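Only one protein chain is missing from this complex, and each of the others stays in its spot.
The letters A and B name the chains in turn, as written, and every chain counts its residues from 1.
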Amino acid sequence: MRLTTPTTVTVKAVGREKLELPKHLFVLAVLAIELLPFYMMLQISFKNNVMFNANPWLPILPGATLVENFRFAYHLILPYAANTIFVSVTAATANLFFAILAAYFFARYKMPFSNVLWSAFLTLMLIPSVTNIVPLFTLLKKLNLLNSLWGLIAVAVASGQVFNIFVLRNFIEDLPRDLFEAAEMDGAGHWKQIIHIVIPLSGPIIGTLFILSFLGCWNDFLMPLIILRDPQLFTLGVGLIYLDGDYAKDWGHIMAAFFMASLPLLIMFLFTMKLFIRGLSAGALKG
Amino acid sequence: MKRETIFQFIGFGLVAIGYLASTFFVLQRKTANLEKPNQITLRIAHWQLEQGLHHAFDELAAEFTRQHPDIRVEQLLVPERIFPNWLVTQLIGGTAPDLIEVGYGIDDERLARYFVPLSLWVERPNPYNRGTTLEKIPWRDTFLDGMYSSYSSTLQDYYSAGLNMHTVRLYYNRGLYEKIMGLGAPAPKNFREFEAVFRKLADYNRTRVNKVVAIAGSDYNGPLLLDQFLSNQTQKLLLRLNDLLDFTVSKPDTQLAYLAGRWNFTSPEVRSGLELQHEVGRNLPPGFQSLRREDATFYFLQERALMIVSGSWDVRTLKAQAPFPIDIVSIPLPTPENPEYGKYVLGAFAENNDVATRFGITRLSKHPKAALAFLQFMTSQRGNQMFVDTSYWLPSIIGVTIPEPIRAFQPITEGYTQGLAFNSFGADGRLVINQNLYQLYSDHEPVSTFTRSLEEDLRPAVRRDLLQEIKTRRHAIAHDDTTLAALQWKQYRGKTSSETLRKISATRLNQDLMECGAYTLETSLDSIQK
Partner (left out) sequence: MAAFIPTKKALHEWRLYLFVIPSLVLIAVFAYFPAISAVYHSFFDWQGGNYKEFIGWDNFIQAWTDDVLWQSFGTVFILIVANLFKMIPSIAVAVVIHRLVSDRWQYWYRVLVVVPMIVPELVRLFIWKFFYDPTFGLLNKILDWIELKPILVSLDTYVLHWNVFREGFPIPWLSEPHLIVPSLIFWGFPWIGAVGVLIFLAGLESIGREVYETAELDGANGFQKFLYIEFPLILTQIRLMLILMVIGTIQGYGLQLLLLGQDGGAGGAGMVPGLWMFNRAFSAGQFGYACAIGMVLFVFILVLTLINNKYIRIQR
């Protein structure tokens, strides 16, 4: 399987435009509903409760309320966002680093015990993570990882291993063997082969897996809710739950905070959208 | 293609920059926290997210640090909804803060296991009362309730000390009320006038697009109001259950009486209470059981509800955020004179002066002495006055003056006993009731449907709760064994003091009482089974 951009596969046909309009309408309608939460979040963050009550639907011109809402959101979200970025990026990077090493091992060599080890990974797919949560909690307690960002990172790295190794192994196996053999002829060691062959050739897939791991971490709220105690350690997940727990709600504040919480992802996707789409579209996760 | 690569580089570059900044932020915070090596940090956790409350705690903390520069106090505010889960996680995880608000998610078993008993200190004066009228008075007797609320009758010990009292009142939107009832209309004084408000409001709504709900409701504010009606109608019933005529019918007593068939949900008193709950409950927004406390507050503040029932704890939030004048009155419950509902009623309740916002010291605390000091500081006359002045909450300590804005909440101390409530049941029993409670507010034969739905599941649930109660007491006995062993080992080593002897005999007495209670419960349960 090779990565290709959509343009090279399909052959253009002409003269069918009249059938196109309903398709466009369908996709647009579905996407419009899908994007509704985003729209609501954005427009409510411009308002305070009184304005929202008078006019819940339509956007209004930005005013002093907007500034007020976003000032609140900025102060609230910034530390949470910093924690979340720290945890998510560290976890995703470590996750992929270890996964690439292991995938390289499994894809390139058939060592004694490698079958046993491979089944050790595959069996893990059968064990539901939800059954582990209670003992995992006591384990973290013994390891002194409760109320610590490292605890979150450790769990996230471990839980992402199987999936990433699985996908990467398939991918590396499909890389042309000649490349590796040529490199070996030149006296390149395993590290060199990984750095010069595996990583460049599987760039999009690694990028895609990175984004998926990152998103998994970013969106998680159950583990942080259980692990973290101190407010200064909170990730966005817990922080937003705490915000939702206030007794008197100011929807403008809340939506502005939600928007701020989305901002890092917005920026990241803005720049890596193509890579992500290409990685997934190329059938990376065929299974 | 080229542009795309540049884009990706910028993207990952931004991620890298964000990451570096975040890492710097995370790591520098760690060192910043260790800046003062000689200072210890006390952590105090509570769920009081009401406006102004954390300022009150901050003030107390600042004043305390001024007196003890080596101690810093940090607040952990946890939303009520996740507090029980949060608490169990922290207790079992060993990361529990030093002082924790007791009451929500803590049963006797957890108290016994995770909290420090305070009996040693309650009989000595609170050192922070030095120079006041309470200087020589034991800590226990400086509380308005004599620390009654802090005492666990099952565990025979004091596990907490509280900051304030609470009473529940009816808040109403004065402007809207006058629009509906006429200018200068007085507040409803009894149940009939209360009903009249509902009728007038229905007329008012007929001509309006945006309907006004009579009473803002939620899973929280609803029961605050409605439970009182059940309690009101069962006053006489509860007296009947009080065999010893000592005016205390404990929760296990009520549950045993239920199992023994001495009362049930079809008893006329309970039925009348449930009917009232249904009648009044219809004036809350439909589905109020799934609305949250903050939704109810929002309804009221947005003038979509005429009234809201809440405690003195909400005065600050409501008065600060409402763009309209608010009046506060007692909930108009039916009195004995009421022709329809007066039959089972004794009269207005004496409001129990239970002390709330009680904090316990966890056994996991690394600085129990400092924690005790802060607790005593908060419950000293000066500390409590400080707290009350900022929070507008009712004080818990003798000699503290009530601030002007909450005079309407001053507890009524003279009156009759309260009756039954849903929370007379244990955890499982309450779960069964809560899961079926929605039927009480349906349109079709609400009361009978509700009581029928309880028939099958409630009895086994109550039995389970009582068995759990027995287990809890036995656990407490086993727990005391450890204490006893430690004390006797001390005595054996020849370090006998009168204090040790007193503790040994008190602990033994405690165990006997526990055993007694557990045994009585067990035999009663057995006899009911037959």
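In the analysis below, a residue touches a chain if its C-beta (ideal position, glycine included) is under 8 Å from a C-beta of that chain, and two chains touch if they have at least 3 such contacts.
Fair warning: this is a prediction, and the values are worked out from it, not measured in the lab.
K.L.:
Which of A:Phe86, A:Phe258 or A:Phe271 touches the chain that is not shown?
P.N.:
Counting the whole complex, the residue in contact with the absent chain is A:Phe258.
K.L.:
Have a look at A:Phe70, A:Phe86 or A:Trp218 and name the one touching the chain we're not showing.
P.N.:
If we include the chain that is not displayed, A:Trp218 is the one touching it.
K.L.:
Just checking the interface: what residues of chain B touch the absent partner chain?
P.N.:
These residues touch the chain not displayed: 81, 84-85, 88-89, 92, 105, 110, 113, 285-291, 295, 299, 304, 427, 431, 434-438, 442-444.
K.L.:
Hey, which chain A residues sit against the chain that's not shown?
P.N.:
Here the touching residues of chain A are 6-7, 9-14, 16-17, 20, 23-24, 26-27, 30-31, 33-38, 40-41, 56, 98-99, 101-102, 104-112, 114, 117, 120-121, 124-139, 154-155, 157-159, 161-162, 165, 170, 173, 177, 190, 212, 215, 218-219, 221-222, 226, 236-237, 240-241, 244, 251, 254, 258, 261-262, 265-266, 269, 273, 276-277, 280-287.
FYI, only the chains that are shown with their structure count from here on.
K.L.:
On a C-alpha centroid basis, what's the spacing between chain A and chain B, in Å?
P.N.:
Computed value for the inter-centroid distance: 41 Å.
K.L.:
Using the touch definition from the top, list the residues of chain A that touch chain B in their complex.
P.N.:
Those residues of chain A that touch chain B are 49-50, 53, 79, 81-83, 85-86, 89-90, 137-138, 140-141, 146-147, 149, 207, 225-226, 229-232, 241-242, 244-249, 264, 267-268, 270-272, 274-275.
K.L.:
Going by the contact rule set out above, which residues of chain B touch chain A in the complex?
P.N.:
Touching chain A: residues 4, 7-8, 10-12, 14-15, 18-19, 21-23, 25-26, 29, 49-51, 76-82, 85-86, 89-90, 92-95, 97, 293-295, 297-298, 301-302, 314, 317, 321, 323 of chain B.
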